[in-house]
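One protein chain is absent from this view; the other protein chains keep their places.
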Amino acid sequence: MPRDENILRQKAGGPMVWLMALAPLVFRLLRAVWPIPHFGKTFVVTRYDDVRAVFLDDRTYRVPYREKLDVIMGGQPFFLGMDDTADYRRDTGAMRQVVLRSDVPTLLAPDVERLAQDAVDKGNGQLEVVDSLVRHVTFKVFGKYFGITDPPGEDLRVWATRLFEFQFADAGNDPALRSEVDHIAPALCAHVLALIEARLQSGMFGDDVLGRCLTMQAKGEIGFSDDQIRTALIGFMVGGPPQPPMVLPQALEQLLRRPDALAQAQQAARDGDDALLAGFVFEAMRFDPLAPALPRVATQKSVIAVGTRHMTTIPSGANVYAAFSSAMMDERRIPSPLQFNPRRQPHEYIHFGHGLHTCFGIHMNQALLPLMLKPLLKRSGLRRAPGRPGHLSKSGAFSNAINVLYD
Amino acid sequence: MKQTTLSVVLEVQPQSADNLSALIGELRHREDKPPPGSSEQYGRLKNGVPVLHFMSLSVFPSADYDPIFVIEANFDGPAGVFWGQLEATLGIELRAMLRCCKKPADQDGPLYLAVTSPDSRVPLAPYLEARTLRPSVFHHGTRGMDRDRILREGELFLATRRVLTQSSPTLANPYRAMTAEQIHANLRAALQPDFPWLDIPAPIRISRIERAGDLARLIIFLFLLLACLSIPGAVIAFISPWQRFLVIFAVLGCVVAFALYLMRAPLEGLGAPSRSGGLTASSLSRRNKLTSLAHPATLAIAVMVLLALYIAVASAIGTALAVLFTGLPVETLWCPTIRVVALGLVSVFLFTIPALVFWLRRLERRDASHDAPPIDSDMMLKMGQREDRIAQNHMGSVVLVKPGVLRTLLFRTGHRGLGLVLRVVATDGYLGSMRTIHFAHWAFVNNGSRLMFFSNFDHSWESYLDDFIEKAHGGLTLAWGSCIGFPPTRFLVLDGASHGRKFKAWARHSMAVSRFWFAAYKDYTVDQIERHARIANGLRQIALTKKEADAWVRDL
Partner (left out) sequence: MGKGSMTPPASLSSAGWKLKAPHDAQAQGIVVSGFSDLYWAEALFLEADQPGSGWIAALRTVAPITDATAKQVRSAVLAFTCPGLAKLGLDEHDLGTFATPFREGMYQEDRLRRLGDKIDGKWEPTVIPGGPVWGGNNNAQTSGPFKTVHALLLLYDKTEAGVQNWADQLAKTLAPFGVNIVHKLSLNLQPGENKIAREHFGFADGMSQPIPYGDSVVVSNNPSSNNRPSERNPWHGVPLGEILLGHANAHHEKAPGPYVRSKTNRVADLTREGAPEGFLNLGLNGSYMIVRELRQDVAAFWNSLKANAERIQHHDPSATPVTADWIAERIIGRTRDGHLLCPAGAVPPAPDGQPENDVGFLQKDPYGHGCPLGSHVRRSNPRDGLAPDLAAAQTILDAANNHRILRRGRKFGLPASDPYHDDGQERGLLFICLNSDIARQFEFIQQTWVLNQNFATLFDETDPLVGPKGRFTIHEEGKPLRRIVEVETFIRMAGGEYFFLPSIPALDYLASL
């Protein structure tokens, strides 16, 4: 597949990249001497216990996604932006009826493995992992699963990625990005509504998520109005598929840096030991997770780390960053955190958030992320391409490219 | 891997004690008989807390105190990791149990409230960490063996048995015709594919740094002790010429020694002379290895070296302090300092120690012992129901400590010293001639007014207590003798636990039901774990010499 240069907005690397590389060391220092640093009304929580406490206390520390979500969804509420309310439980409950855990092994896993295999075969000994493998597979599989096709003449990958960036990785509120979003968001809404209309017209709902939603709607179930269906599907498409192309290449980069671990991960892939393979992938991600921290906003005055020496009072309205990357390296709770250990306990990972807003697709991710790399890892002689292309390049928060060779 | 033993002692709201016991009982029931389809017995804890060796939850009722809830844990590595794993595994159950406890009156109160408030989601681990009690004396029978290694080497042992067995009744067993070296080579070849870790050298059980630290702590303790004990003599040495000093202390020493001689024997009916197994001069034997401090020559040399070292160190520090305070030059100060230190040391043995022993012996002669402690038959029944189900057993006990200045000082110092000595001496699991303890510890609770004991041991309770009575009564009397009701002791280490039946009754009476108890390797005794380790260490070698192989093959 030809590399599409336009999917990511190109950004300069430079000091940001260096800073990110220093983050683990900075966090380690902070955990020891200043576990909850704050700068004005911005607080960063670095220790494992405190990060979990922030995630778990969703009444005090709310997600700050609402404002931008409204831009994307045209004002229709999506559960990612909600508190633990009746609406939240209704909407997530409704969606759990159509996005089933049982789909993972029966529908999604075989597709992922097949498409990833095709991509690796097609690469014929060399492959760019970010786009040609991960993004390609992710969007193919999930587009089909949710029932959302590319908009006529447009690229769903670009749209979803832009909206994702706007929502989650645009702390500086870039006006250029906003102007793109102002065009994409309504267009995507219209596109999905058109898909719904077309299905209703045809009367053939089908067994993808869209089809199941329409079946529920026909049965008169609550939570399945056209707008609710549209919002959920856009939410899934924007929130989900842009992430694997960010994080999986990072994991591969970490594995490539550790030849022993890579060799064992490859062995696990060849042995078909998916659980162990997953252990390798998520452990690799622990060394370079999706983001250093997730943002929350304090709704009331509160205290973190009560009764300990680093007890900190958080004023109402403060921005609280739960540094889950730091939490996963906290030697106070994580055994030998600097050691690469594919057999860690589940609680040692906070890849998918924790508490109320734990990733909706956590089960899909846990099963599918390793499978996307599996066909590649099976290949012998897996190694970096020579020179810079063989190392992961980034564009802002996004993985840009990493090229590998194999036999 | 260094192991950790600790306990968390929490006061229980008296009205909630039954509720707490019921919660622990529910947990036990669920782990003991897990719902069909879920994991093995205690699998949740075994898999969720991979560092854990033994853990117990008990509630100790008392006539003198409100009940206490004790979490006793023995695990690998640092405590923080363990608490993290335990919270992830049993967080919900533990939080419910904590709600039955009292709010601590000290600085941990707010944390308690945060952790136990309705619907609280505040992590428990910091609270449990804050309330952690470190043992005063502890013993690890499998020093430096992490749990994974114990399980791994156990599996290896079972695999060796499978390989060495000829299942057909009529075919020859090839291993029977081999020499020990051949058996080793063939067995290693057969097992290596399933046990790839045989290619990696065995992890070091006790690192040199740990060993040096243990030794240094013991020596510092002994030096501090000697320094404290020589204070009375040293003060007099300042003002007294050395000839006069020696005469005065020799006379004092004789007086005290004579008084002690008069009261050396047990009082009528209170003696329990034991033929062997005690901490007496007779336990020194030239049959012991030269490297053991139980060999008289080794002990004599060690004592000489230590005393010489003490004089050197104490004089150096003393001179430095004297220079600091007087401003006089070192040359004028070092000589008198050595004199004071040396005379002080002489006074320790001539007078201070005998005088303290005399005081102690006076107390011992008047101590009351509890000949018939009341034993709750319902508790006895509950203990009986829980005992003797797997290779190991568990006991937890809480007793009151005898009051008084001397008792407190001796007991606290004795515990500190015993704890440090055990770290240095008991590196191969043996306490004297017994090796049946996996993890045991003592800890002071309620501001030192009570002493708590926990042990995870092999075989039955009866045999464990008999081991104490028959093989380790000296050390045990030292560790437990200053508790109220203990059978009559003499010179801190004699008699005491040798009053076997009385001691057993006293120990039983102090125990509480081990309401929840987890053992990570329920089939393996300490001896068996060491056997596995010997087999595994042999198999880790590419080849063995004939001598090594002959010794190694006996364990198969």
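Letters A and B name the chains as they come in the text, with residue numbers starting at 1 for each one.
By our rule, a residue touches a chain if its C-beta (ideal position, glycine included) is under 8 Å from a C-beta of that chain, and two chains touch if they have at least 3 such contacts.
As the structure is a computational prediction, the values presented were derived from the model and not from experiment.
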For this session: Using the contact definition given at the top, list the shown chains touched by the missing chain.
Result: B
For this session: Quick one: say which of B:Q41, B:Q166, B:S207 or B:T326 touches the chain that got left out.
Result: B:Q166
Exercise. Looking at the whole complex, which of B:N47, B:S276 or B:T332 touches the chain that is not displayed?
Worked result: B:S276
Problem set entry | Sole residue of B:Q41, B:S117 or B:T179 that reaches the chain not shown, by the stated touch rule | B:T179
For this session: Identify the residues of subunit B touching the omitted chain, counting contacts across the whole complex.
Result: 157, 164-166, 169-173, 175-180, 183, 271-277, 285, 287-289, 294, 381, 384-385, 387-389, 391, 430, 432-433, 435, 458-460, 462-463, 466-467, 469-471, 498-502, 523, 525, 527-528, 531, 549-550, 553-554, 556
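Just so it is clear, only the chains that are shown with their structure count from here on.
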For this session: Under the touch definition given earlier, write down the residues of subunit A that touch subunit B in their complex.
Result: 48-49, 52-53, 56-57, 303, 305-308, 331-335, 345-348, 355
Exercise. For subunit B, which residues are in contact with subunit A within the complex?
Worked result: 48, 50-51, 77-78, 80-81, 83-85, 88, 107-114, 121-123, 125-127, 130
